[in-house]
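A single protein chain has been omitted; all remaining protein chains appear in their positions.
A and B are the chain letters, set down in written order, and residue numbers restart from 1 in every chain.
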Amino acid sequence: MDPLRERMERLYPLCRSLTGDGVRESLAILAETVPLELRTAASGTPVFDWTVPPEWNARAARITDAATGRVLVDLADHTLHLVSYSVPFRGRLSRAELEPHLHSLPDRPDWIPYRTSYYARDWGFCLTQRQRDALGEGPFDVDVDTSLAPGELTYGELLVPGASVEAGEVLVTSHLCHPSLANDNLTGLTVAVELARRLAERPHRLGYRFVFAPGTIGSLVWLRDHPDVLPRLRHVLVLTGLGGGGPLVYKRSRPGDAPLDLAAAHVLRHRGGRLIDYAPYGYDERQFNALGFGLPAGRLTRTPHGEYPEYHTSADDLGFVTDEELYDALAAIEEIFGVLEGEATYRALQPYGEPQLGRRGLYPAVGGRTASEASMAMLWLLACSDGGTSVREIADRAGLPFALLRRAADDLVGAELLAPV
Amino acid sequence: MDPLRERMERLYPLCRSLTGDGVRESLAILAETVPLELRTAASGTPVFDWTVPPEWNARAARITDAATGRVLVDLADHTLHLVSYSVPFRGRLSRAELEPHLHSLPDRPDWIPYRTSYYARDWGFCLTQRQRDALGEGPFDVDVDTSLAPGELTYGELLVPGASVEAGEVLVTSHLCHPSLANDNLTGLTVAVELARRLAERPHRLGYRFVFAPGTIGSLVWLRDHPDVLPRLRHVLVLTGLGGGGPLVYKRSRPGDAPLDLAAAHVLRHRGGRLIDYAPYGYDERQFNALGFGLPAGRLTRTPHGEYPEYHTSADDLGFVTDEELYDALAAIEEIFGVLEGEATYRALQPYGEPQLGRRGLYPAVGGRTASEASMAMLWLLACSDGGTSVREIADRAGLPFALLRRAADDLVGAELLAPV
Partner (left out) sequence: MDPLRERMERLYPLCRSLTGDGVRESLAILAETVPLELRTAASGTPVFDWTVPPEWNARAARITDAATGRVLVDLADHTLHLVSYSVPFRGRLSRAELEPHLHSLPDRPDWIPYRTSYYARDWGFCLTQRQRDALGEGPFDVDVDTSLAPGELTYGELLVPGASVEAGEVLVTSHLCHPSLANDNLTGLTVAVELARRLAERPHRLGYRFVFAPGTIGSLVWLRDHPDVLPRLRHVLVLTGLGGGGPLVYKRSRPGDAPLDLAAAHVLRHRGGRLIDYAPYGYDERQFNALGFGLPAGRLTRTPHGEYPEYHTSADDLGFVTDEELYDALAAIEEIFGVLEGEATYRALQPYGEPQLGRRGLYPAVGGRTASEASMAMLWLLACSDGGTSVREIADRAGLPFALLRRAADDLVGAELLAPV
């Protein structure tokens, strides 16, 4: 079985939330591939405008028909059945008393919705509409065997160092708090870990830092923990929802024209992806882009949140994501990182007219035909390398892939026709 | 009967022109609703490159068949029959002699055109093509019983003061010189007077100044009379042609990006209106936008001049305008003024990540669903209030209505998450 798929299958059934054993077990699986450093923040720790919540663990949760003893809804069947952060509860309820604690999707009668109640102390069950319709009149015995107690929030981190500290770092982050939802976000976690593994095996200029943390509060804890790292961050990329069909979608950072935005735009233009503007809703790009941090955070997804019916339901299962989608996302991200790594600015050394490429073996000998893409890449670099226009900018003007211009620039530097500035 | 309609019906038959009794009678009707101050400029007064013309009054004007005594064309039937500012004339003319003095519309045989000869001393009659075809061979007795004599140009003005003189003023102006044409411009006059009445009944920050003056020379007289007011004018809005079908059309000021332009663009985007660029033709926006004054004057119409066949003909009658169009224009203008009144710039007070809206009661307790428009309005304000980006700018970026962000800003100021700069 594909190793990415195998990782997703093991992560899928774990009961993740903002805190708790499910998070720690998930991080342990990710740490089998790359060496993750685990960090914690104690419940009650103030984090900017927030506070680390109590640690939540769910041992069991079920609704039983009081008359027959039949179990009607059971956390053991699906992690989505229990509203995340449900407080402990045990009691016998009428149907009317139970109703406000139930969540289902009338339009999608076979799907279980995903609901949370992180900051309002409540309990609840999510179930299919068919289950709900068949509950009967009760009374019901409800058992929510959870604990909310002082504990800790856990996240995993890894730095794959670059050749030069001065070049700065790329932060890649993927939220870890969702339970059995495959696209959102086993895809992000799986692709990020594989990226880290690959980057660790080859040289690169920039450092790549990977963070796997629960959404919102987890990212804020990371931001609070790393005041020394923030000035070194050049680019922040949030990964999530990389399956589910359709082309890749890059969401621009709040400024909208950060180097990562321009690199991603370049790559997706050539790969047929889609760009969307920043909006202060979605995933943890909200925290990094916040005015106080001002970190340019873009986001790569395939299926933007809320734009697909399976979003935050049990239909976002392992079958909703294909291996091809994961590898396509990996290739796209590596291309984007290729632009960040290879970006440079040159000055033409023979600027008086076009240099004679032919006598340097850089141009076809027989004239009269139109130029190849490789020749065009050279001509564009020679025409525009004024010491202030970068290879990526020239590639965008030329409508040619960055990698082609990157290779041509190397050849032209070798021929002493370009010099880096 | 609707009060706006009633006002239009009384104004319709009056014989208005640049000067004369018809102008004064019209101002008297407008002054029944709001207290208008009447001002005058004597004939012969130099006004920038122009001179106030002699006062013109028309007692009677008709063409009679000399043989039969039958009256063929009569000012008493329609104010459009006489070319405005026709000089007095009495005489017997052949058909050939009469012809150069006749104006009709061959393509619209039942409509009377509207023609003026303000600055060339001449007389003339406008008639339907059918009337013209049936005139016969004459001779004709022509009687143009008008007077052109030293007198005065009259205009009406009203200031509805704002809470703060420093906030400046909005000038709303509507031309008063057209005779029996309903859309052009009883709609502008009627809507402007109703606006003034409503504004006088509620508090507002800006002052609103209303001017009802004859076109071109009237606006120039006003501009000459108010050198002290000009520096206080922040926005100039010309109102005319608010009926006649189709969506509202806002014509941008000469600069094109004045605050009024941006407010109107915002409102019309959400109401389904249309924007057109400035051109130095049309109504009195020409005078206010002139280089020497440099006042950013936009214009709201529904049916831009020259773009509808009824323009400047007897077909622009009371049936050409609906009450709904008047009230729709009123609502749009009040929305635009709402943007001007409510525009402000804030600084986020908790900029390190997203503040926890939930514990302040500003966010739904159960998570997992997509955000409401009200939540989005708050998130946008928090994400972009950097002390230099205004509520209207954020509303435009968000694609949300200004009023929604305005309310959200008030809530966030109340929660001490935003502070005005």
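Definition applied: a contact is a pair of C-beta atoms (placed from the backbone, for glycine too) under 8 Å apart; a residue touches a chain by one contact, two chains touch by 3 or more.
Everything numeric in this text was worked out from a predicted model, so none of it was measured.
Of the options B:220, B:300 or B:326, the residue whose C-beta touches the omitted chain is B:220. Of the options B:1, B:96 or B:120, the residue whose C-beta touches the omitted chain is B:120.
From the options B:289, B:303 or B:385, the residue with contact to the unseen chain in the full assembly is B:289.
Residues 348, 350-356, 358-359, 365-371, 376, 379-380, 382-386, 398 are the ones on subunit A that touch the missing chain. Taking the whole complex into account, subunit B touches the unshown chain at residues 48-50, 83, 103, 113-120, 122, 124, 216, 219-220, 223, 254, 279-281, 286-287, 289-293, 305-306, 312.
Convention: only the chains that are shown with their structure count from here on.
With centres set at the average Cα position, the gap from subunit A to subunit B is 54 Å.
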